[in-house]
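Every protein chain of the complex appears in place save one, which is left out.
We call the chains A, B and C, going by the order they appear; numbering starts again at 1 in every chain.
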Amino acid sequence: MLSSPSAKSDLKSHPSAQTQTLCDRLRDSRQLSLKLAAPLSDEDQTVQAMDDASPTKWHLAHTTWFYETFVLKAHLPGYAPYSDDFDYCFNSYYEAKGDRQPRARRGVLTRPPASEVREYRAHVDKALVRLFSEGLAAAASDPVGALIELGINHEQQHQELLLTDILSLFAQNPLRPAYRQPQPRPETFVAADMPLRWVDFAGGIRAVGHEGPGFAYDNEGPRHEALLRPFRLANRCVTNGEWLSFMEDGGYRDPMLWHADGWATVKTQGWQAPGYWQQHEGGWHQMTLEGLLLLDLRAPVSHLSYYEAHAYAQWAGKRLPTEFEWEVASAGYAPGGNDLSANALRPRPADAPEAGRLAQLFGDVWEWTGSAYQAYPGYRPQPGAIGEYNGKFMVSQQVLRGGSCATPGGHIRATYRNFFFPHQRWQFTGLRLAEDLA
Amino acid sequence: MLSSPSAKSDLKSHPSAQTQTLCDRLRDSRQLSLKLAAPLSDEDQTVQAMDDASPTKWHLAHTTWFYETFVLKAHLPGYAPYSDDFDYCFNSYYEAKGDRQPRARRGVLTRPPASEVREYRAHVDKALVRLFSEGLAAAASDPVGALIELGINHEQQHQELLLTDILSLFAQNPLRPAYRQPQPRPETFVAADMPLRWVDFAGGIRAVGHEGPGFAYDNEGPRHEALLRPFRLANRCVTNGEWLSFMEDGGYRDPMLWHADGWATVKTQGWQAPGYWQQHEGGWHQMTLEGLLLLDLRAPVSHLSYYEAHAYAQWAGKRLPTEFEWEVASAGYAPGGNDLSANALRPRPADAPEAGRLAQLFGDVWEWTGSAYQAYPGYRPQPGAIGEYNGKFMVSQQVLRGGSCATPGGHIRATYRNFFFPHQRWQFTGLRLAEDLA
Amino acid sequence: MLSSPSAKSDLKSHPSAQTQTLCDRLRDSRQLSLKLAAPLSDEDQTVQAMDDASPTKWHLAHTTWFYETFVLKAHLPGYAPYSDDFDYCFNSYYEAKGDRQPRARRGVLTRPPASEVREYRAHVDKALVRLFSEGLAAAASDPVGALIELGINHEQQHQELLLTDILSLFAQNPLRPAYRQPQPRPETFVAADMPLRWVDFAGGIRAVGHEGPGFAYDNEGPRHEALLRPFRLANRCVTNGEWLSFMEDGGYRDPMLWHADGWATVKTQGWQAPGYWQQHEGGWHQMTLEGLLLLDLRAPVSHLSYYEAHAYAQWAGKRLPTEFEWEVASAGYAPGGNDLSANALRPRPADAPEAGRLAQLFGDVWEWTGSAYQAYPGYRPQPGAIGEYNGKFMVSQQVLRGGSCATPGGHIRATYRNFFFPHQRWQFTGLRLAEDLA
Partner (left out) sequence: MLSSPSAKSDLKSHPSAQTQTLCDRLRDSRQLSLKLAAPLSDEDQTVQAMDDASPTKWHLAHTTWFYETFVLKAHLPGYAPYSDDFDYCFNSYYEAKGDRQPRARRGVLTRPPASEVREYRAHVDKALVRLFSEGLAAAASDPVGALIELGINHEQQHQELLLTDILSLFAQNPLRPAYRQPQPRPETFVAADMPLRWVDFAGGIRAVGHEGPGFAYDNEGPRHEALLRPFRLANRCVTNGEWLSFMEDGGYRDPMLWHADGWATVKTQGWQAPGYWQQHEGGWHQMTLEGLLLLDLRAPVSHLSYYEAHAYAQWAGKRLPTEFEWEVASAGYAPGGNDLSANALRPRPADAPEAGRLAQLFGDVWEWTGSAYQAYPGYRPQPGAIGEYNGKFMVSQQVLRGGSCATPGGHIRATYRNFFFPHQRWQFTGLRLAEDLA
């Protein structure tokens, strides 16, 4: 279904928040989740492949629980919850909302069946529409609308996870199933290699972080000043081909390139290549949402841990950008590119940009930055359960920027801060090099 | 479906090997597996709830792979295997048959889908029929027939596991799903309590183990002489009510009753009651294949580890029977009773037997014996992969006897030796007391 | 000190219980522990190298605590315990005697210092002498004497452990320290290879187990009848040279030879040879109490797990003896041989015995039997804490017979049952082959 022309154009059409009503955007967002789940059997949707990942069905239900808990129960008079049991089943990590199914045991929930989760979604969707028809919500600027806006963004995050989590499941299956059949690649895929060039940026005091009318997560603010030194960014991400050079030069065997924790992980995990890489019939392949494919040497390398991204930068004699360098550099670029709405479902080789311009800022792969994930000056989590959204993860993780090929269209922005632990690599994660301007 | 009258009578009719052809028995056995899986969704059939348990789908496929591997590939000329991948997916532990999906990762196999596993079964079943129609097999006495007989028995073991494994899955689900709706209990269930009486047995040299024309596993032989001392057996199994007395007397808090390993397990696992027991609305319940039910105090206690069975016997001032005592005592009792064909799906209170007779020998619960699982004198595993069936588990496990409410009709016999590790308790496992005759 | 002629003769002189008073035997036993510890620094005596092993200092203190707890506090009026803290520090596993230092944390007890442990020993020894001088104990036949006899035997067990535990520590040290300097080998060490020959034994009903006036552990009785089939035993243990043949034939690579648990252990532990074997400068060596020595191909192979012993027997087309076969075969052999009093501290090549006679029955290596460690018919543990001595370990372990080069002289006898888990191999453990007599 995803591969049909109409489905494809559906995924593509992400009119901006400006031109679509909140109610329409909510409806489209709710439909997108079902579209993403459609190629999967109920079995595929139920299993949890690793502790970090969740079943498709759980994503579908949890995003629904989020609306039920934070919007409907609080703001729709007379709302009848679908089931008393679902608080326990589908709460993710909100301590303020009580006990819950342990994260690593989400995959034992063969009941409720996927069909009932779809009914649950319909039940909640119907109630959400009532919020609009009864005038309790209208736009993101009103209090309930703001919660719905948060719900849409929350579900977009889970749409991305739905795809990365199903990939983690299929990658463990000896049959190497494809989420969809491989697509013919568009013209851009056969462009000649784009050489790596550097783009210079001045230093100085720069305002960073979100401020203003559009939606952003609390962790993107407050907007504040940061002091930058002159720097340069590579005009594109590191490619699979370049990564092979790193590997051939012994990158995974030289401890001097690695953080101590990274080297320990290389040893205990036996890492010799990025995630999902397999040597098969003599050549390197990578498990993708289109099954096991021959490695595209010109595409951005993906499924890297922070440890690997850092080691590569050491090897290259460069460094990772800070999150503020990335944010400042992205001024003048509209979000978009190879995100989920482009329907490529994997990183693509970069088109050659104009001189002095950057490619692949948005979409393709999340770019690891050298910045630890911490609170901005003046940050305060929101009160109550909603306040558990971001702040409680602000330790031991690194910031990533720019979104990936699995990030829903319209979800990303220049101030967006994603974060993962340094060893995690089941997301579409890569890197772009930076260096100081002498 | 299982609860329909016809299905029930299907489960009940297990004509003996004498009166049914091998081909008919094969067909019935293959159908029984599908009937047992029928109440389960494809989701239910896919998930693995713990390392010891396997998904229903995997049981359905593995029992089919067994026939394909050991019968069809070897003995049906021109047989076309269903899929080259299934050797990897559905081999259980046969080292001689190559690498396989790791046991603890059987639950990631959302593909092949359950529907394809059913096709796989149909494909193999059709080929098995050809063995008979082409005269390559006729009865258990011919070489190929002997393998089919082994296949039937092998599948019966997995039929029992299918039920205990789905119970282990449902017991972890906060919705407490029922495999089937609770059945009205037959007359025998409301009989008054049966008092515990002792039955005496003489000692002497006795022949034990299997010998003769009927099917038996290799671990049941060779038949040999064993020296017994005079002993007594309780005329029924220990009941839930008696177990409550043990608990109330501090059974789970007194280390002097336990093996050192057992006590350590009590501490690390936090055991305070048998498996699947839950205190709920003020009373003890147990998770069963019919959902969470109030504990039946007169029914045999079930889901015990060997450690618990031993501790109870210590507390009672008695001991567990040896496997040979059990076997000798069972002479004169026909297998049957509350096994799967009785369709109770849980242990039932004992009917009062005649004086000097034993109740509940077969069916209800596997009875832990005090005998370690070891080779009989003169035992030799069969050559080749088939030889991996039993012998390689002959260390660190204890023998259980008699079958349970989940054991398929016709599967059990007096010489049958089941075995589990002393900490395991997800099977229908209980105990019967013994003591020396002074 | 151990290598001085006088020390050696001290270790050798183990007059039988008949010719020495209990008081003398107690004194000698207490002195032997100190002699065994003498070559070790206080540092060596303090560290715990693995969970299964205990520090020398702990052995010295625990054996003393045993006397204080079970003898002096109960039977010497006015006895003043050395320290209230030592109950916690030096109880091993007696639940009836209260909480204790966790087994795996015995090595953090740098206090009390070794010097104080020696004072503790002197304090207790003095009080023990008072038992005799005050007429409260005289011989093993009186009640207190019986406890002292148990204490002597208990300490002998720890004397053996002291040696095997210090070897486990030194084997982890990159400096490969020697407990003592290598001794010149006596004549018997240069004897020509002794070919393996078989000795036949008749079957029948045989009495096994201990009975009578001498000391034995409770697990050696009651004496009872066992039914044996005709069998043969190898006239000596399997040698290092034979083990090399097993290795060269792929013994550690062929899963068909192993128990399933054993094969899993081979894989997870990376076993490719017996314990303490190292390839060094091109040849196989073994870490011994005399440091890293070139492997003696004619000596009994040692530091085997039960899994390995069983795999070898499979490979050889033989089996392990049962514990009763071993016991019956040992009739007519006096305990002794290469035990601790011989002061070799490692297994020695066998001297050629007369035809029809067995070598190496006692001493050299503990011989794994095919018998699980279980209670004899009619066995009852003693009441109270003393009853925790043996019975609570009667699950999941295998019986070994015959003692080793580290077993104190006079400690072993034909009915003696040692037991270890099938994966353990830090003791001097080997095997002797058996087979059925057709």
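Heads up, the rule we're going with is that contacts are C-beta pairs under 8 Å (C-beta built on N, C-alpha and C of every residue); 3 or more make two chains touch, one makes a residue touch a chain.
Worth saying up front: this structure is predicted, and the values here are computed from it rather than measured.
Displayed chains that the missing chain touches over the full complex: A, C (touch as defined at the top). When you scan A:Tyr306, A:Trp326 or A:Phe362 for touch with the missing chain, the hit is A:Tyr306. Mapped onto chain C, the interface with the missing chain covers residues 41-47, 49, 57, 85, 88-89, 101, 105, 107-114, 169-170, 172-175, 177.
Against the chain not shown here, chain A presents residues 93, 95-96, 205, 224-227, 229, 255-256, 258-263, 306-307, 310, 370-372, 374-375, 377-378, 387-388, 392-396, 398, 422, 436.
The criterion applied here is as follows: only the chains that are shown with their structure count from here on.
Considering the contact criterion stated above, no chain is in touch with chain A and with chain B alike. Among the other chains, the CA centroid farthest from that of chain B is the one of A.
Superposing the C-alpha atoms of chain B onto chain C requires a rotation of 180 degrees, rounded to the nearest 5.
Work out the mean CA point of chain A and of chain B, and you get 47 Å between them.
Between the Cα centres of chain B and chain C there is a gap of 39 Å. Of all residues in chain A, none touches 2 or more other chains.
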